[in-house]
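Note that one protein chain of the assembly has been removed; the remaining protein chains are unaltered in position.
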Amino acid sequence: MVMIAVFAPVTLGLATLWLPREWIERRMAVAVAGPALAFVLLLSIAVGASDHLGAGKDAHHGDTATAFGSEHLTTGTLNWMPSLNINFAFLTDGLGLFFALLVSGVGVCIFLYARGYFGREGPTSADDLYRFYPTIGFFTTAMLGVVLADYTILTLLFWEMTSISSFLLIGWDRYDKKAVKLAMQAFFTTGLGGMGLFGGVLVFGNATGNIVEGGIWRWSQMLEHSEALQTALLNITNNPQLMWAFVLMFIGAGTKSAQFPFHYWLPGAMAAPTPVSAFLHSATMVKAGVFLVGRLFPVFAALPLFPQLIIPFGAATMLYGGVVALQQHDLKRIFAYTTVSQLGLLMAMYGLGAIDFEFVKDGKTLTAAAIDFDVTQIANHAFYKAPLFIAAGAIGHVLSRDITQLNGAFYKHKAICGTMMAAALGLAAVPGTISFQAKELFLYAVMHAAKVSPWLWIVMGMTIITAVCNVAICVRVWTTLLGLKGGMSEADAPEAHHDHHHEHPHEHGLLANLIWFPGAAIVSLQFLGGLFPGAFWGPIFGGFEQTAATGNYFYKGVPNLWYILTHAFESLPFWISMFCLVAGFFVGRSRLGRGAVKDFADHIYPVMYWLSVTGGGRCFRVVQTGNLKHYLLFVLGAMLLGFGWAVQLDISNGGGMLDAVSIEAARFFEYWPGILIGFIACLTAVLIPTTDSRIVRVVFLGATGFAVVALYLVYQAPDLALTQLMFEIISVILFVIVLRLLPKEKRGRDAGKLWRVPIAVAVGLAFGWMTLVAASNNRGNGAFADDGVTPLVEPSNPHAEPLGVTLAQHSYGLKTDEFGNTKLETAMSEGPDGVSERGGGGTNIVNVILVDFRGFDTLGEICVLGLAAMGVWSMLPHRRRKSDPKREVETDYPQDAIEPPLDDLGQGVTA
Amino acid sequence: MMSSPILRTANGIIFPLTLLFAFYMALKGHNFPGGGFIGGLIAAVALMLFRMSHGRDAMTRLMPIHPRVIVAAGLAIATLTGLFPMIYGPFFSVEQEAMPMLRSFAPYVNLGVGEPVHMPSALFFDLGVLLVVIGVSVGMIVRLGEEIAPDEEEVAQA
Partner (left out) sequence: MTMVLAICVAVTFAVSIYLMLGRELKGVAMGVFLLGHAANLSIIAMSGSPVQTDAQQQTAEHAGVHLTSVDSPEMKDPPILTNQYANEQPLAQMVDPLPQALILTAIVIGFGVMAFLLTLLVVTNRKARTIEVSDLAEEAREA
């Protein structure tokens, strides 16, 4: 069922491609069905899970850490690559389900909004929507996969898929060079993080080999063994690998969730159409990093580095995003920076949670208060940021996205501006919104953690500044849209250019409302949850009152006024919130930060890009000379170095190689015909370069080949000898033909021959030595090893047969006699009963290996042969003979379709 | 390439014998030295000799199809032989499960006359290999040979 939910959006999205372009509404309906189906399915799972949890509620006291409880349910596995620990299995625990519901729920609204955004009458509307639904469906599936996948590598796979879809969507306008550049920027940055995540997952899997056999490759496994893992993490000096795993995974999370200093890609990503910005770059994809940290939290919170790494990064991002957001003019950029800020806050929350994290007791994870709140915060953010973007895109459509141009816009476009103003209240965390609760909870968490580590009061200060900025932005949005005094006006942007104002045809009718209605729908949740917290969160959390950590401060999610008044210090968050609202109001009215500023971090990517592309290109040009000689020398030099290292290693280890070589040298004269043949082979080979005549060279080449045939015969390889013989004949023919097609040597230019000799001799000696050592090692094996030589590498089983004999053993039953010699079990009895267990039953073991044991390899080999032939045929397309029409009738081979350019032909033909 | 009457006459006898020998080699490969590769290369050499002695047109009459068809046929035979064990169990036999690809088996086929013949599936696989090797080597060499003298025939006949 989860599988259906995950893959429904992309499937239905792709299905829209089969519908005619003109059927905009019908395509929208089909596409929307994707996330809607996912939402319904996931909701049914969630309801089932919470029922299940409700039954055992008493047993899970204080266990509301993740939205639906920490019960993790994995779905059945669909094997994909079991040997690599990559399979399709989904983990529907609270965290995953919560995110998945968010993704699919917001997805429905965005799919509807896209119809409103791209419109109907625009010149490219139909095309845009045609392209949009499959792509966004792909993203939705990828995102659902990230949050629900159980296998770590599967998560990574979906993770990268979200990066790819984000890339496609940012560069939506393929002809806008700037957008494409920004898309690349986002892709590279998140791709870098993806690599970090990949490394982290691999290191984690390998480092946990001592906890679980084979390592941990599933999140559910990780949660199961959280106790052992936490113990390992507390003694991190003994398990440094785990720390690196975390650091690498945090790089992945940090780049994806736009943490400072990698946040620059997110404002850049605003080049995407607004539905994309609202969906990917505020509500869902950027939260993947937060999700990952949340996934890791129950285990990695035990790591001392966890808060130390996350809190500074998160807090810095929060403050930086908040301050820069205040100084932007483009609505989408404003909201992008507030998103950055919010993401920093979400990250920091997990760090704070780790400060007073209690570890596993009696097999139950007792998580800190902060974590409960993060879920609220994530939902809250999606509930106001998505509407803000939706409204920003809408207003940009009808008027302008520049806030200085929007003075008094409310009176022209009431619905759109109303949505935006309502959502801005969420940004400001005005009482009565979920946002308010979330901010309270965050402040509470900071305070709680600061009691443990006092340096966290700094974070409190940063939070206050950020909150003031957010309130100020809200105030400016309100005053500007309402045209009140103190709102933003053109006077604030003296150098602004008003060229990017596209006049969109105004649409009428019911569907035209789709440009604002989805935003309004989402923002209404903000107030629903804010005004009736018990009713809203109840089904999800089972009520806040369960959360022991919040103590008496909250009553059913609402700050308890009586408690606040009587406990001045404990209720500090409330007073801070009030202060922020007031201070923000004044800042918003003031002249502070009205001029648009640039973000200095925008320079990070160009510098990185220059370093990697331009710098890399320069290195490339140094290394890649295009001269075959240089490449060969590189390779050979590296090989010789490696060889020298191996010899040196051997000498320092007692010189086993030399022993082996001397024993082989003593056996030099054991078979004189072999020596003769070897001599012929060497002689003919050496003679090749001594002549300049190409035909003589080919003759010597062939002679060497025939000597090799004889060597194969000495080595008792009749198959090889036969094949080599035929191969030699054909090759000589081939060489003769080709040499006739090539120009003759120009004499007298072959100077500098001599430098090649020492290199060639050195390489030859190295290879000869290696052959000798490797071959003498073989005698360590079983029946072959009766000559008293100690092998260089001790075989694990000294009586083991060589692999080839083992294969024969499989082909026919073999037995060992009283002298320890292997013999065939049964006689080669002909008849139905004599068929071996393996079934092949050939007696030529070489052939049996080729067609049976390594049959797949042989199949691949003949494919390669066919490919080589195809290469030859395509490089030398057949020529049509035009001169003789009579000939054409009985032409030898079918004519090839591709005619080569005529000037390429006939050149170099020296017949 | 020049063609001499002596070579042509001799090849009249040698050519069929060599082809026969190649086929024999391919067939007995499972139990004795030989096999598809060797058989294919021998046949290729025989065809090459024929091409040299009899010329292009005779070659065309002998092999009226492009060698790539032979390659394709060989690959198809080898692949189907490999796939057979996979589909044999599930589709044709109740008690047998699917076997891995290319698992060879050696049924005794009753031809109706005489004793049942031992016919390993590897034989068919080797047959595919044989065809591929023939197609590839003949195709490539004949093609390259044509580059030297595209209109040699006219020269020879003139």
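In this document, chain identifiers A and B correspond to the written order of the chains, with residue numbering beginning at 1 in each.
One rule holds for everything that comes next: contacts are C-beta pairs under 8 Å (C-beta built on N, C-alpha and C of every residue); 3 or more make two chains touch, one makes a residue touch a chain.
Keep in mind the model is a prediction, meaning the values are calculated, not measured.
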item	value
Shown chains that the omitted chain touches within the full complex	A, B
Absent-chain contact - pick from A:Leu17, A:Leu234 or A:Ile675	A:Ile675
Contact partner of the left-out chain, one of A:Val40, A:Leu592 or A:Leu765	A:Leu765
Selected residue (touches chain absent from view) among A:Leu78, A:Val623 or A:Leu742	A:Leu742
Those residues of subunit B which, in the complete complex, touch the missing chain	31-33, 35, 37, 133, 136-137, 140-141, 144, 147
Residue numbers in subunit A that touch the chain omitted from display	625-629, 632-633, 636, 664-665, 667-668, 670-671, 674-675, 678, 681-682, 685-686, 688-689, 694, 697, 701, 704-705, 708, 711-712, 714-720, 723-724, 727, 730-731, 734-735, 738-739, 741-743, 745, 749-750, 756-757, 759-761, 763-765, 767-772, 774-776, 778-779, 782-784, 786-788, 801-805, 807-808, 811-812, 814, 817, 819, 821-828, 843-846, 849-850, 854, 857-858, 861, 864-865, 867-869, 871-872, 875-876, 904-905, 907-908
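In the analysis below, only the chains that are shown with their structure count from here on.
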item	value
For the subunit B and subunit A complex, residues of the former touching the latter	25, 29-38, 41-42, 44-45, 48, 56-57, 59-60, 66-68, 71-72, 74-75, 78-79, 82, 101-106, 108, 116, 118, 120, 122, 125-126, 128-129, 132-133, 135-137, 139-141, 143-145, 147-151
Complex contacts: residues of subunit A adjacent to subunit B	718-719, 722-723, 726-727, 729-730, 733-734, 737-738, 740-741, 830, 832, 835, 838-844, 846-848, 850-852, 855-856, 858-859, 862-863, 865-866, 868-870, 872-873, 876, 878-879, 881, 883, 890-894, 909, 911
